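Partial view: only certain chains, each at its native spot in the assembly.
We just call them A, B and C in the order they show up, numbering each chain from 1.
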Amino acid sequence: MTAATRRPDWEAVGLRREEYERVCGLLGREPNPTELRMFGVMWSEHCAYKHSRPYLRRLPTAGPGVLRGPGENAGVVEVAPGLAAALKVESHNHPSAVDPFHGAATGVGGILRDVLSMGARPVALLDSLRFGPPDDPQSRRLRDGVVAGISHYGNSVGVPVVGGEVLYEDCYRANPLVNVACVGLLPSSRVFTSAAAGPGNPVVYAGARTGRDGIGGASFASEELDEGSAEADRGAVQIGDPFAGKLLIEATLEALDTGAVVALQDMGAAGLTCAAAEMSARGGVGMVLHLDRVPRRERGMTPTEVLLSESQERMLLVVQRGREEEVLKAYRRWGLRAEVVGEVVAEPVLRVYDAGQLVVELPPSALTQAPTYRVPEQEPEARRALRDADLSGLPQPDLTEALLRVLRSPSVVGKRPIYTQYDHMVQLRTVVGPGADAAVLRLVEAPPRGIAVSVDGNGRIAYLDPWAGGAGAVCEATLNVACVGARPVAVTDGLNLGNPERPEVAWELAGVVDGIADACRVLGVPVVGGNVSLYNESERGAVYPTPVVVCLGVLEDVGCAVPTGFQKAGDLVVVVGSGQVSLGGSEYLRVAHGRVAGCPVRADLELHRRLVDVLVRAAQQGLLRSAHDLSEGGLAVALAEACVAGGVGARCQLSPELFGRRTDVALFGEGPSRVVVSVAPERYEAFAELCARSRVPIRLAGRVGGTDLRVQLAEAEVVVPVEDLRSAWEAYR
Amino acid sequence: MNKRVRVVVFLKPGVLDAQGQAVETGLRALGFEASEVRVGKAFELTVPEEGWRERVRELCERFLTNPLIEDYEVFEREEVCVP
Amino acid sequence: MRDPRFAVVVFPGSNCDRDCLHVLRDVLGYAAQFVWHETEDLSGFDAVLLPGGFSYGDYLRPGAVAATSPVVRAVRRFASLGGLVLGVCNGFQVLTEAGLLPGALLRNRTPTFRCEWVHLRVERTDTPFTGLYAPGEVVRMPIAHGDGRYHAPREVLEELERQRQVVFRYVDAQGRTTLDANPNGSVHHIAGVVNAAGNVLGLMPHPERCSEEVLGGQDGRRLFESMHRWLRERAAVAAGRSG
């Protein structure tokens, strides 16, 4: 290659010319090659949120119980007097596409350390997954690899995977989505920070040794996947060591117990560079680091490699001067490496030496102050046309057959073969495990209280109407938590979209964030953190804009947790909440008619708030025998699932006045804020009164009992033995 | 006709080999002198003889290994009947 | 009379250690404490628990590295002197690797990890671990393992059955040993075995996960209570002799 055709250095590290000029402006000189690489990674979309930051400002982040909002490694919210939960979600989409097992495994490791960085012991994991259809062996392989990776890491570290979701669409074939969330517990009085402080305090490196893995992983996550990328980005595959991850959790908690730790952060994307820059910038101080003191796995690593390595299972800590031995001892007791590698300085400068040689000298804030971009937002014409599609003339298929097909659809079918691969019981907190609307964990620290968690999102809805998808994800997650009887207290969100430099994706991003923001504002549930993954595109196109929302709720008494399935013959079946449904973006439309089109229902957020409140109070008052939210597959699937879960049938009548004329819409139409509950006959009056007072509509639909699900409609009747429902629902592929 | 082949797979040099580290520690604890321990995988399988080299190569690259992080070697075996 | 003292071993990578201690100490009120994998001193303890988890990462074979640890050397001596040793899940794997129990635990028949509730039949109630169960009783316990398929050569199996060393078998809710009720393909549906002397028990299911009703059942609790009762009785006999 001649000098003339060589890519400019800034382009090689992924910066634009203007960005390079801005770097020079901030430094007052040109960066040296090591510094340039650091900017390349720190100013990548993955680390810097260049395209998403302006939108994220719209999210409501404050609330009465919020101890830490976005801006730290995880959000923290109080869940009982003196007890707090840390909460965070993170994506590992690109690494999982390249190596599903290790990509997903390291995703688990990373999110555990985010929560650990707040001083919390991780107590639960959730996974939200998207793949191409499972009849494609490649998609199945990806899925099985991802599940095996999560299982490998989660089981080994002893943090239960208590919930999650798996949905399949063509658009995820080349771009699977792997979002993992973690919840941790900590004393409210002992929330840690990543803000470095105290000039003269030593900086401690702890955990696994540094190798050449994952160099440039953050910038890799900010590129589209193409055929050549696999080879070119070999360095971007990281391998996790759950054993080291487990030791790091125990040793770090022990180190924090000494009281000698001032601040800490994990070394994730962009490794040591990111941790040192963010910790310094957040604390308004500087750091001096000596790279030759960093424990290494390989000989001959350059300073750039040590600074940018994304080797897993490492933490950076600032420790009170004179007490470093206590902290080092905790790590070494657990067989991990721990070394003092530098110290905090008052001057806001990051000064890095290698064998006495100064290799980097930068203001840390320069690394954390990437520019932001606004791309003009433009809804594509074709999308509007899809949404405006007239679905009123669709032929109606045989409804029984349609119900079984929807139940068998991979996105709806029971996920037991997945979640039995996860240890969901370790730590002895799991009162309700995977398979229910939300998982319930007891708080042994504050009995009989518990927390509930759920993760939800529907990319198809967001594709047709980003706002409806964003708001819908919040509604579904909060409703799931409310169904088990818990009051939602916080959410964290993961946004997965395509290339944000395209106006269409900018439009999707804006709409999705607005939907989340509006919903959270009306529901009074703060967003305490989140994650953005962009550039989820291949030559086959972008993924559907896919927001996933993790909701954390608090349950006054875990003994009052409401089950999903029908419990007792004779109980009344009641459909509670919104009456608005549509086939737009529904599972039925795709499965029975092969179409993704139509106008999804936009949530009535005020009604949703009242619905959540009614469910929580009804649960507390013991009025509910079961509760299950309506999502993919609508009322028919919810009834079927309640029958299968309870092992009992039900007989329902859907009168056209209440449920609409078109029977497939009544059965399979989808829309937010709808729940099917069962209530003991003697409690019905109290429940109806509670709903009436809160202006939440209810429709009496039938009774629990028998061995069939019978649904009588205006002109038709659907009758399916519960056993057939079960075998359809268990047809996992 | 069939062919019996053995494939041995190791992580590429430089890729973290957590198992290798653990085994090395274990060996040392037992008083064995051993270093640079690497742990890999081994496969044995029977494939149709015709064009077996290309087949096995393809199968390794597409299924048995991740060529990004692993190297493999293929060996011919005597045709043995695995009961 | 001194209350029996329980030790819960902590290996690096153990992850049910805290759960076991919680049940013994907080739920049952027994004298229990952690012991570190580097200790060779188990004096003062009456029973030792090897908990579930992934000791040393389980990287070679489950339990293989742990079997070489100082504390397992101590457990060997402890067992030979008649102390009670209970290995749960990974603890069972450690005991087989250490040669304290016969057989080996292989990758599950469907080679994935499985976490779910199973039914077990209690085959013997004349052990220190099962005194409070009824003979042939069917109990429910959770499993959570990837390598739980019990295997032993035919002669060993025959010997095990002859000596009635199989203490728990996987069964269906009616107590039948069916193929479907065997979650990992264990030979003879074996879920737990005891050594010939009767003082070392290993089992794959997790009794500590079913010792409180709020977690879905309490069939595991009686295993710990049986141990406690047996130890107290032994102490009483000893006290009677010396007194």
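Side notes on the structure shown:
Following the convention adopted for this analysis, a residue touches a chain if its C-beta (ideal position, glycine included) is under 8 Å from a C-beta of that chain, and two chains touch if they have at least 3 such contacts.
Note that the structure is predicted; figures quoted are calculated from it, not measured.
Chain composition of the whole complex (per this structure file, using the shown labels): A x1, B x2, C x1.
As a working rule, only the chains that are shown with their structure count from here on.
Taken as a contact graph, with one node per protein chain and an edge wherever two chains touch, the assembly is complete, since every chain touches every other chain. Comparing chain pairs A-B and B-C, the larger number of C-beta contacts belongs to A-B. Subunit B and subunit C have Cα centroids separated by 35 Å.
Chain contacts: subunit B has residues 18, 22 touching two or more partner chains. Across the assembly, subunit C contributes residues 56-57, 59 that each touch 2 or more other chains.
Interface of subunit A with subunit B (complex): residues 98-99, 102, 208, 211-213, 230-231, 234, 237, 239, 241, 243-244, 297-298, 311-312.
If you check the complex, the residues on subunit B that touch subunit A are 11, 14-16, 18, 22, 66, 68-69.
Residue ranges of subunit B in contact with subunit C, taken from their complex: 18-19, 22-23, 25-26, 29-30, 39.
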